[in-house]
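The complex appears here minus one protein chain, its other protein chains still in place.
Lettered A, B and C in written order, each chain numbered from 1.
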Amino acid sequence: MATKTLLEAVNEALDQSMEQDQSVVVYGEDVGFEGGVFRTTAGLQEKYGEGRVFDSPIAEAAIVGSAVGMAINGLKPVVEMQFSGFSLPAYNQIVTHVARFRNRSRGKYHLPLVIRMPYGGGVKALEHHSESLETLYAHIPGLKLVIPSTPYDAKGLLISAIKDPDPVIFMEPKRIYRAFKQEVPEEMYEVPIGKARIVKPGKDLTIIAWGALVREVEKAMKNTPDIDAEIIDLRTISPIDMDTIVESVKKTGRVLIVHEAYKTFGPGAELVSIVNEKAFVYLEAPPKRLAGFDVTIPLPRGEQYFIISPEQIAFEAKQLMAFKA
Amino acid sequence: MATKTLLEAVNEALDQSMEQDQSVVVYGEDVGFEGGVFRTTAGLQEKYGEGRVFDSPIAEAAIVGSAVGMAINGLKPVVEMQFSGFSLPAYNQIVTHVARFRNRSRGKYHLPLVIRMPYGGGVKALEHHSESLETLYAHIPGLKLVIPSTPYDAKGLLISAIKDPDPVIFMEPKRIYRAFKQEVPEEMYEVPIGKARIVKPGKDLTIIAWGALVREVEKAMKNTPDIDAEIIDLRTISPIDMDTIVESVKKTGRVLIVHEAYKTFGPGAELVSIVNEKAFVYLEAPPKRLAGFDVTIPLPRGEQYFIISPEQIAFEAKQLMAFKA
Amino acid sequence: MIFKDFDPLKGKMLQILDQNGKLVQPKLEPTIDKDILLKMYHTMVLGRVSDDKAIQYQRQGRMLTYAPNHGQEAAQVGSIAAMKDDDWLVLAFRELNAMLYKGVTLEQSYLYWYGNEMGSKYDEGVRVLPINVPIGSQINHAAGLAYAAKLQKKDEAAIVYIGDGGTSHGEFHEGVNFSGLFDLPVVIVIQNNQYAISTPRRKATKAKTLAQKAIAYGIPGIQVDGNDPLAMYLATSVARERAGKGEGPTLIEAVTYRMGPHTTSDNPKLYRSDEEVEEWKLKDPLIRFKAYLIEKGYLTEEEDEQLYKDAKENVKQTFQKVETSGDVPLEDIFRYTYDEMTPNLNEQLDEYKAYLEKAGA
Partner (left out) sequence: MIFKDFDPLKGKMLQILDQNGKLVQPKLEPTIDKDILLKMYHTMVLGRVSDDKAIQYQRQGRMLTYAPNHGQEAAQVGSIAAMKDDDWLVLAFRELNAMLYKGVTLEQSYLYWYGNEMGSKYDEGVRVLPINVPIGSQINHAAGLAYAAKLQKKDEAAIVYIGDGGTSHGEFHEGVNFSGLFDLPVVIVIQNNQYAISTPRRKATKAKTLAQKAIAYGIPGIQVDGNDPLAMYLATSVARERAGKGEGPTLIEAVTYRMGPHTTSDNPKLYRSDEEVEEWKLKDPLIRFKAYLIEKGYLTEEEDEQLYKDAKENVKQTFQKVETSGDVPLEDIFRYTYDEMTPNLNEQLDEYKAYLEKAGA
């Protein structure tokens, strides 16, 4: 079994899906000839031709809107938004159409399509290149939102997303595109959508994260041997795997949620609410959100304040353990 | 003092603001000649001319994008999105520019502008005419989000919004545009942004709502004399008046949040989180969200299930009171 | 050829039948089978009658909002009739006539405007996308349908409608440009009915015609008398032929008029004069089409009367059915969000059912 980066795993999932299923098409800005600005689609146009892999004009609404039409007429489009910050011009298409075609037509039409987008900070980028906009997609009924944190999951989840009969937003943590390698099976396999992953079982405290931050949590807790944390990688943001979370919190009584998205009205709030609604009497401390500040994510010379460090995670974990009602 | 509907109060706030301040301009689709599809801008073009009150093309990004330019060059644009469901084509402008110009230019430019939009269900409308999209605006740093629930507040909050040096999203609960009248002072006055209103003090239970649902909560509790609820009208969704909420919950120990927006990753989750973070030890029951289902808001022949009734509110209030840990 | 002869930049507009039903361009008269001509006319009559009745029902409080088509029948039927059976119809929201022609039932249309999503579940094989409320966004759907057809080498095209107001939207631009770029088999029909709610055509854009917007995309554009079914048919046939040969999209501006209000919530008296409306009455597409059919010997006055009678009866019975169709079942508002119900949806449905039970509601 070869080891691969997350980026290579994404590429392989696309490649194998296209190989297996003629109806899969891949397009977006600079996705075709050059193989994408991150090279996630490298080699695909050569292999599958310009019809199935192509460069679109800079027009995100057209990219997503045309995918709607293609999905209705027999294709499985896997489109790319060059950065999640540039998915916003397509937001109208995503909310008013992608999320709704099945319901609007009471099942006559449905949209097997995937919208991929690199997301998240920590790469010293220009404005609009570092956003974590999970909430905007997770809040919309009819969409699924999936975020891998490892090469293995990236491949398996993307294959699942492409096979899914419903539209899936697939956010890729670009910070760890090339950060590390992992053994990834050569053959196609699926990682189920809607299931969280227990990264490490534990009994003291539940820590929930996803994407690039899962690794940061792991680092933090490796250096904090006195706390036996259960680390959960959410993997699917919508629909949430409530059972895994609730079960864990019932066991630990304490929960720390770590995300880079803006804190207020952010994704962590939903997790706090779920835990309240389903495990209230088990709570030994107030659920804690360690999240992005409510500010525009800063340019590189200020980004270090915004990015959540393993030290901060460990610090909050300790604070939580120290809480006494 | 004359009594006015919420719609008339909005119209008066616009009228007086335009009268007082030459730099206020009002535009949007059908806003000028005909005075808006709801007639909130009726009479303004006649009074202030086509330069200051005009019909825009059907191009929401242009409406908001041009307002950005106008605000930088000395005007105070108050633009209308015909329905909140049609604000999405402008979402890119709102998130990437309206919310960020001050920060991007480190204060060189700021945007005194208001984006008005009728919102919410219960009016038996076509698709995209009934949305409650608070989360999409409340989650974005740099925006303020204000929602009146009475004619008095509508006038005072809109005047405050127009005077505010920061961009304000102003959602108008169209269900109660004409639902009732209230005494509204003739003169200009401000209702402060960022302050919730205690509609009715109480000691048993805190109920938080905004917009059209405040009245439903009032109705519900009028018919539930055995529960002494403190009813809070949030009025400003962002930035939230945390103090008022926390103080109330410290007193009551129980909280019911009522909103029409989709439940999951919705605005109620933030309120649950605030209460957890700041009043955890006072909680006697898990905070409860009575919210819109996670489905596309149905067309009229199914909308009755989605709309939250006073009976439901009363029911949930009773459930909450009955909770014993 | 027609694109040169009827160059919008030169102020030319294609018309074959004048408002009295006289052939003013006899050489351009398209050859259309009698069956088709009659199907076109029948559709227009049913469209007209059901449209007028919908307004009436609404005024009686028996129907919800409705967006009338009266006056725009030829723009729709003339164009959709020139498309092929396997082609896709992509709607804005004011295309009752095109829908009926393409196989959407009147019952479905009424059910939709009555406020029931089932009205958008057209019969199997009916290649029509549901009514599209967000202005402009449908063009890209048509582009995608056409892209899929082209890639899969299916002889299919998509016809998509948009209003004059809709051409100002960014998505119009993106969709037409995308279609042009990939030579997609798309026919774009702008129904220029002179108004976008209260906003007149001249306030949508400074361009003298909407047809000339085609130049921005390197594709042909033509302005057509939208109340002339033959002219619409011809222009669309040429466009469909281009599509079939891989020559890409065509932009057709149908110059027409919305005789009724924008929707039943609108009062057009606020923004347009009676004289203007009266003038357009004379250009009624049904008058000229009827005259043409009678002239051709395909229709008699008696048959025409019967057509209207049948249509009225049909409408009455259909509406009765719709009016008594009741509410949507609770489960339905959940069931179509995803292929399978998600945990949060199951929970919410159960909780609501439990409430109904306990509350005895």
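Methods note: contacts are C-beta pairs under 8 Å (C-beta built on N, C-alpha and C of every residue); 3 or more make two chains touch, one makes a residue touch a chain.
Just so it is clear, the structure is predicted and the values come from calculations on it, not from any experiment.
Asks: Hey, which of C:Asn177, C:Gln191 or C:Thr318 is the one touching the hidden chain?
Replies: Touches the omitted chain: C:Asn177.
Asks: With the missing chain put back, one of C:Ser50, C:Ser168 or C:Thr342 would touch it. Which one?
Replies: C:Ser168
Asks: Which residue, B:Met18, B:Ile240 or B:Ala279, contacts the hidden chain when the whole complex is considered?
Replies: Of the candidates B:Met18, B:Ile240 or B:Ala279, B:Ile240 is in touch with the missing chain.
Asks: Touching the hidden chain in the full complex, which residues of chain C are there? Just list them.
Replies: Residues touching the hidden chain, for chain C, are 9, 168-174, 177, 180-181, 183, 203-208, 212-213, 215-219, 248.
Asks: Give me the chain B residues in contact with the hidden chain, please.
Replies: 25, 51-52, 56-57, 59, 61-62, 64-75, 77, 89, 92-93, 96-97, 101-110, 141-142, 144, 164-166, 194, 239-243
Asks: Residues of chain A in contact with the chain that isn't shown?
Replies: 29-30, 33-34, 37, 55, 57-59, 61-62, 85-86, 88-89, 124-129, 263-264, 293-296, 298-306, 311-312, 315
Here is the rule we go by: only the chains that are shown with their structure count from here on.
Asks: Which chain's centre, taken as the mean of its Cα atoms, is farthest from the centre of chain C?
Replies: Most remote chain from chain C, centroid-wise, comes out as A.
Asks: At what distance in angstrom does the C-alpha mean of chain C lie from that of chain B?
Replies: 36
Asks: With centres defined as the mean C-alpha position, give me the chain A-chain C separation in Å.
Replies: The computed centroid separation for chain A versus chain C comes out at 40 Å.
Asks: Do you know which chain B residues sit against two or more other chains?
Replies: 85, 88-89, 127-128, 264, 293-296 - these are the residues of chain B that touch more than one other chain.
Asks: Could you tell me which residues belong to chain C and also touch two or more other chains?
Replies: Counting only residues that touch two or more other chains, chain C contributes 117, 133-134, 170-171, 332, 337, 342, 344-345.
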